[in-house]
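All protein chains but one are shown in place.
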Amino acid sequence: MSHYEVKAGPEAFLPPAAATMGNILPDPGEAHIGGKIVPEEEAYEHAARKILGAKVPTIFPGPLVLWKWNDHVAAKAKAIRELANEVPMRLIPMADYRPKYPKIDAAVEINPNHPNLTIWHNKIDVCIFIGVHCHQANLALKMIRASTNCYTMAMCAMAGHEDACLSFRDADLEKIQRLTAAVKKLKAEGVEVQANSFTQFQMDRSGFVVEPVN
Amino acid sequence: MNKQVDLKGKRVIASKHVKLGQKNRKGQTYTDVNDIFYKAEQTPNFLTGSEVIKEAIRRASVGTSVAYPITPQSEAAALIGELYAEDYLDEYFRGESEFAVMGQCAGASFGGHRVFTTTAGPGTLRAMENFPMWAGSRLPIQVCVTCRGINSPLSIQPDTLEMHYLLETGMLVWHAETAQDLYDYILKGFIVAEQPDVHVPIAVCCDGFFVTHTKDTVDLSPEELCLTPYNPYESPVTCMDMEIAPYRMMRDPFVMKSNYINYSTHASWQQEIKAAVERSRKHTIALLDGLIDEHNSDREILIVTSGTAVSQSREAIRLLEEEGIKVGLVKIKTVRPFPYEEIKRATKHAKHIFVPEFNVAGWMAREIKSTIPDNERVYCGPHVAGGMTMPSEVIVEEIKTHLGIKTAQNSR
Partner (left out) sequence: MSKEKIQICEDLADIMPPEYHKLVESATFGNQDRGWKDIGSSTELIEQHSLCAGCPESIAFRYILASLPAPEDTVFVGSTGCTSLVFPHVAVHNIHSLFGNQNAIASGLKRTLKSRFPDVEKDVVVLAGDGATVDIGLDMTMQSWFRQEKFTTICFDNELYANTGGQESGLMQKGFVAKMAPKGKNFEKVRLPEIAREAGCAYVALLTVSKPNRVEQVIKNAVLIAREVGPTFVQLYTPCILEIGKQSMEGLDEMKDSESIGGRFVQKEYISDEAQKLLDSIKIETKERKKAAKEAAKKPVNA
């Protein structure tokens, strides 16, 4: 039986959805790497190695963690920040899903209708989605696989994503923290961060407080 | 492609719902679907298919149901109204046409309710524009389709042609053979369709009159147990209630090619709907015990079909057996997702595959032909349509004629 391996692209003009190639989602306690179901524990280390080995590792936080729409998300947002600081990784938000008019600023935002623009602009080689609604995440993950060489990961609060190169499921606060711990552990073991130095941009209502420097 | 998911022994993760174990306003206990079917005692009842639909909905924790009269689903739709009057549902009303009804169902689903409706034949076709919209919008609405004829001249009689029109809508399409199937599929259908990785609409189809208007013995789960309610925030998309981010949110914006959209956005969206249907396999296999049922499928002569054509085939197989002709049976339970791998495997040893159908098109035979190697093995028939019955003797006759076995009729 052929196994469809979900790996970094660029894959095709229109790659198939991994689910239609027979890839199935992990059960609770599991994750998938490249479409292969693995124990969740294995995925933490794999993800941490990918992050540490990347030149431009980036977190894409989605609306579900950017907006304080319930009491739990503030803690998640804090954990995401801690993960970003630990590596360090860039943070680029997906604030909503609309086809933004007239255009996005690819340096500081990502949009599920053309996620490749942000990947290309920032030369992102490893990314992780957290807090994006599954439907929009799958669209974005597939488009990234189609036309970029970015390795994609998903920290999904529900059933996970076959269209990512690596996916967790049922991701709660603790799982984000465990990924941070996995990064810490590898660093302590001597794995060196390969990331290019950068300055995380900061914005307020009047624009940049700190401009992004790559 | 379409690797078979084998998860026997694994339970569908139906619910980690906060309301599990709590009682609703009718005193029913919100219960995991596995426990409803596999732990609780099932009691036999002698009911019509329409009454079975009512009993399933009584236990389904439905928020909204919208009704419109069309034979043969009118009785079921009206019986759900009785449930509403008894306070089992939050909302129920009669819409003005099937097109409007499916829109009203969509509105209720966008707002976060579990939604159920019924339709048939011409109603299915009048509603048709809504079905791909439901799927594209990831609305896990359940419509029970009580199949009847659709073409001119008008017929209210059973005919499964309308199911063919549903195949590429992006919905799950399940086909009940009996009233028991109908009961099981309605309740289990909600759970599968609402899984966050699936979250697409489901059409639970049955053959009008043959199933809806005849009485049959059906094992029902206890009335005191009901499904856990739908959780609109356990969803791959934003619930349209202004209670969840993002707020600048349209469902669904036009993602046609333009200067601020990737060329493949729309195509990726469509692929995602197909993917969602594929993902349902895992949950469906666990809950329905597979997408097909097999009886002696290692035989050289097989009947592969769905719906009441399966029941007629069982009797035909018995008649053939009396004459020493051994025939196996494959019952297809889900038409979308289609059990490609299962059918390929089940028909591996078959030399002759017969596909009896209650429609003039023979769409099920085409689906099977497109699935298996050496598809000249597939014999498209027998067919009846427009409300004809399919006597088991007709199936026997056609099988024998095709195999070159003389019968009183074919040697006349």
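Order as written gives the chain letters A and B; numbering starts at 1 within each chain.
Here is the rule we use: a contact is a pair of C-beta atoms (placed from the backbone, for glycine too) under 8 Å apart; a residue touches a chain by one contact, two chains touch by 3 or more.
These numbers were taken from a predicted model, which means no experiment stands behind them.
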Touched by the hidden chain, restricted to displayed chains: A, B
Candidate in contact with the missing chain, chosen from A:21, A:66 or A:87: A:66
Contacting the left-out chain in the complete assembly, out of B:20, B:40 or B:133: B:133
Contact footprint on chain A, counting only the chain that is left out: 61, 65-69, 73-74, 76-78, 80-81, 91-93, 95, 98-99, 101-102, 105, 108-109, 200-207, 209
Sites on chain B contacted by the missing partner chain, in the whole complex: 63-64, 66, 90-91, 93, 95-97, 99-101, 103-113, 115, 129-130, 133, 137, 238, 240-243, 247-254
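Here is the rule we use: only the chains that are shown with their structure count from here on.
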Geometric centre distance via CA averages, chain B-chain A, whole Å: 36
Residues of chain B that touch chain A when the two form their complex: 1-3, 5, 10, 13, 138, 195-197, 199, 234-238, 243-250, 253-255, 258-262, 264-265, 267-269, 271-272, 274-276, 278-279, 281-282
In the complex, chain A residues that touch chain B: 1-2, 13-14, 16-25, 27-28, 63-64, 66-67, 69, 95-104, 113-116, 133-136, 138-139, 142-143, 146, 158-160, 162-163
